[in-house]
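What you see is the complex with one protein chain gone and the rest in place.
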Amino acid sequence: MTGSLKRILLGEQGLVVIFAIAFAVVSLTVPNFLTERNMLGLLQSVVTIGIVACTMMFCLASRDFDLSVGSIVAFSGMVAVMASNATGSIPLGLLIAVGFGTFVGFVNGVVIAKLKINALITTLATMQIVRGLALISSDGRAVGINDASFYQLALSKFLGVPTPIWVMVALFVIFGFVLNRTVFGRNTLAIGGNPEASRLAGVNVDWMRIWIFTLQGLVCAIAGILLASRITSGQPNAATGLELSVISACVLGGVSLAGGRAAITGVIVGVLILGIAENVMNLLNIQAFYQYVVRGLILLLAVLLDNLRSRSLGRR
Amino acid sequence: MTGSLKRILLGEQGLVVIFAIAFAVVSLTVPNFLTERNMLGLLQSVVTIGIVACTMMFCLASRDFDLSVGSIVAFSGMVAVMASNATGSIPLGLLIAVGFGTFVGFVNGVVIAKLKINALITTLATMQIVRGLALISSDGRAVGINDASFYQLALSKFLGVPTPIWVMVALFVIFGFVLNRTVFGRNTLAIGGNPEASRLAGVNVDWMRIWIFTLQGLVCAIAGILLASRITSGQPNAATGLELSVISACVLGGVSLAGGRAAITGVIVGVLILGIAENVMNLLNIQAFYQYVVRGLILLLAVLLDNLRSRSLGRR
Amino acid sequence: MTHFLEFSNITKGYPGVQALSDISFGIGKGRVHGLMGENGAGKSTLIKILSGDTRADTGEIRIEGAAQNFHSTRDAFAARVTVVHQELQLVPGLTVAENLRLGHFPARAGIISFRELVEDVGSKLRDIGIDVDPRTKVAALSIGERQMIEIAKAVMQDARVIALDEPTSSLSSRESEILFKLIDRLREQGKVILYISHRLDEIFRLCDGCTVLRDGRLAAHHATMEGVTRDQIVSEMVGREISDIWGWRGRAIGEVRLKVAGLSGTRLPKPVSFEARSGEILGFFGLVGAGRSELMRLVYGADSRGAGSVSIDGRPVAASDPRQSIRAGLVLCPEDRKFDGIVQGRSVSDNISISARRHFSPFGILDLGKEAALADGFIKSLRIRTPSRKQDIVNLSGGNQQKVILARWLAEENVKVLIVDEPTRGIDVGAKAEIYDLLYSLAEKGLAIVVVSSELPEVMGISDRVAVMCGGSIAATFDRPEFNERAILAAALPDRSAAEPIQKVS
Partner (left out) sequence: ADVKIGFIVKQPEEPWFQDEWKFAEVAAKEKGFTLVKIGAEDGEKLQSAIDNLGAQGAQGFIVCTPDVKLGPGIVAKAEANGLKVMTVDDRLVDADGKPLEAVPHMGISATKIGEAVGEAIAAEIKKRGWDPKTVGAIRVSYDQLPTAVDRVDGAIAALKAAGFPAENIFDAPQAKTDTEAALNAATVVLNKHADIKNWVAFGLNDEAVLGAVRATESVGIPAANVIGVGIGGAESAINEFKKADATGFVGTVIISPKRHGYETALNMYDWIANDKAPPALTLTAGQLALRDNYEAVRKDLGIE
């Protein structure tokens, strides 16, 4: 490898470059991949993961963990539908759903920050409690919506691109900005990098953690609403296992589980890698059971490449 | 509260004491709970979690993470059945299954220690790969065993107690001893406390991590064999979600996810808490959906109690 | 008379330890006040109470007559009290500028103005005399540089009271001098400075008065330093006289034990060679960033070697593995106690026995009795202040943690070469003398001892030979008869005209 090529591949943006190369290869070799329709389909398929990853990035960067996202997504979607039905007003229904998701996130945050309970256990608990509530409130059944304009949230388009994709993009931009340019973002990284130092420097660590989980809840509610709109009903079983996909996407994108390290470009790439892997496997008609194996291998490969990159970066 | 009562509750063995009290309360209030039959049933129901928790304790104590346990349990059970069928010899089948589990654990360890890939991602990957292989090798269906003496592994009893329970107890004793009384156990805790300092103090960190994951694989294989014997077949879908239950049990038992802290008594209590919760909910005929909520609340409550305990311990 | 800063009846206890009992004293405006005491005497605890990090059990702090009630470090900051803690408190992933303004970013509507941040921090750093680009990530700085940043963090704020807990423990004399000038300026501005150090010279150089703590009690309070002598303070601290702290004694120097030939690594590109002999104490002096710690880590195999070889008694030691080094009889006490030394969350006993326990563990099974005896022995002989061997090491005072790390290697059998990087960093005078004494007796047993230190008097006081490093290579070596402060310092200073600028990874 020549020096400059090496520099590009192994530089700060190395992950993005590797991803771009992989994308080009896939585009050239997989039939039907690089079509407008497929691209839109692909992006729509990662909307839930992508949206939730925005705040999960903050959560991981501050050395926390959130397993309850899947349940919150499912339940807020149901709340949106049920509240819209009950009040007869979709905006009101959405507001209530967002309020609900935010509230659950807030509870997570308070329990974790104030009662000092391990985030893994807390969110594992709320994951089950919220899922239970979702099942109880609907008797385990899907809830349909009476007003068809609810579906328009997901079906409507702007410049030919469906609204959910725009929402995801907007959140990427917003949270990317927040991470890099605001006090909130920098404090998040500081907490993750050295909680003790941050506390001594006067960062209100408890308050930051509460905010991060609250935001996580809010963003999950948005994802839940869009999902309910896409599947035209609120389903208590939706989004199970979402937490692991989202965390994988973040880690793939270079967010450190040990805290203190995160970048929105990485997270976007991580989300896209997962989405493309699924998409391509289906395009190539890979058998369901083999998909498990391939998914695992891709995960390993992606992190391995990134590790090699950052290791040789450290050696320069 | 009088001083001495406080001392007992909040002391070193506080978790055990709290548990003992809770156990007494449940025994008195829940009909059919404290019968020999129910106790044996309860213990059998926690065999898989209990066995796997032994090595998960080491994994967490050394600041690692293993999500692949459920898949390894499922696949080793299948391997045991398939290999017994193929070779016509049960001992040979079991040996092959143990070898297989150990091998997967070893691969986990090597990838994590030598290629320096994040344990969460590595084991998330192997979790999927192994599950995929299990599905592929059986075409997604359970595999039955021809030789009925295979069931005897689980059905046989010694002093009126089924073999799987004895195996679990033996492993608790062995790994409890290893943790506290051997160089291996102490080094595990040291790595969890400060991996770099341990390395500089001459602990072979890479080698330790490989061993820990290898042992984890071996122990998962044992759990898988007993499970296959209990359910009289090898099932590719068995033990999904096991990882979270096992990790919860460990954390409930005071194993720190930040590494460096673990005790076998805690882990045993953690395992029993989970088992008793399920058992009692079913004895009390609590509805399935409410069980989710109760499970979550118990998790929170147990950790909260323990936190209060160790906090006031620090304040004395 | 009311003082600007006043402690009254401060008491603080931890399980098994009374860290402070009934401490009362005051400091006037525009004065630099020393705080002295043995390891574990309670100095840091007092500072932590002043900074709002910990709360006293009883007692109160008054500033300008007003009682303060700090619940958090933010409260203390609002009352214009800042502190440099004994352990570095920086976030490695953030830049220097971000670290310096963490908790107080210049921002409008929550959006940080990075230009303002960098300019503001840059100009203040230049003002103070620290030559570091504010955009550098802290992870890329050496310990010494980090220490300077930490000091800048406290000093930059417009504080009334500044407390410095062993700020010079990893600074060389050159940086220390920058700090002293800074303190003189702060004094002129009328600030109150509480200064903790185990280096008596500094106390006499800087302080207008001082307070000595012993076992958490007030042992002495001197409103001025007039008529106060070194010996007096030492005896107030340790309760006995120490005549000659270095106590160097000659001994027979034998064969070459450690031979380092052409060693280089990523952060030490130029090959370095040196030797240390049986019975010899070889000092390594240099300025911060001279590469001494890098070199020792390479020798020990803590980092992977580029080229070169290390041998002990003529036998080569395998590259890049501390375990091989330990087995060959080569051990290192690292410089960075917190990250490379102590194992957090584990007991004192566990920290001592971590390496040596393999010798008393047949089939890997520990002999708990031996382990306990070993730990208790060192707690006694090194006078480690801890309620028991079961105490979590993070609860020990800094100096006592350092002793535990030393004990770890003293417990090893068969050590041939002992490398100690800043061995007395954070160690009190009494213990220092004990440690030196220990080093001599180890040398007398035939070990080769390499001591890295940034304290020139220490290097000159205890070494048989001194190697001076500068810019990643050994610039000169001096035998004991040739020791000369100016010559050694001169060798340590880079030749500004010829030297290439130091490259930093950000």
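We call the chains A, B and C, going by the order they appear; numbering starts again at 1 in every chain.
Just so we're on the same page, a residue touches a chain if its C-beta (ideal position, glycine included) is under 8 Å from a C-beta of that chain, and two chains touch if they have at least 3 such contacts.
Keep in mind the model is a prediction, meaning the values are calculated, not measured.
All shown chains touched by the missing chain in the whole complex, by label: A, B.
Only one of the listed residues, B:83, B:135 or B:153, touches the absent chain: B:135. Among the residues B:163, B:232, B:265 or B:307, only B:232 touches the chain that is left out of the figure.
Between the chain not shown and the residues A:143, A:171 or A:191, the one that touches is A:143.
For chain A, the residues touching the absent chain in the complete assembly are 31-32, 35, 37-38, 41, 44-45, 48, 135, 139-146, 148, 154-155, 162, 227, 230-233, 235-241, 278-279, 282-283, 285, 287-289, 291. Remark: the residues of chain B touching the chain excluded from display are 31-32, 35, 37-38, 40-42, 44-45, 48, 135, 140-146, 148, 151, 155, 227, 230-233, 235-240, 278-279, 282-283, 285, 287-289, 291.
Here is the rule we use: only the chains that are shown with their structure count from here on.
Centroids built from CA atoms put chain C at 44 Å from chain A. Inter-chain spacing, taken between the CA centroids of chain A and chain B, is 30 Å. Within the complex, the chain B residues that touch chain C are 181-184, 186-187, 189-190, 192-194, 196-204, 256, 258-261, 314, 316. Of all residues in chain C, only 15, 300, 302, 322-323, 326, 332, 334, 339-346, 350, 354-355, 357-358, 361, 364-366, 368, 408 touch chain B in the complex they form.
Against chain B, the residues of chain A that register as touching in their complex are 67, 111, 115-118, 120-122, 124-129, 131-133, 135-136, 140, 244, 247-248, 251-252, 257, 288-297, 299-300, 303-304, 307, 311.
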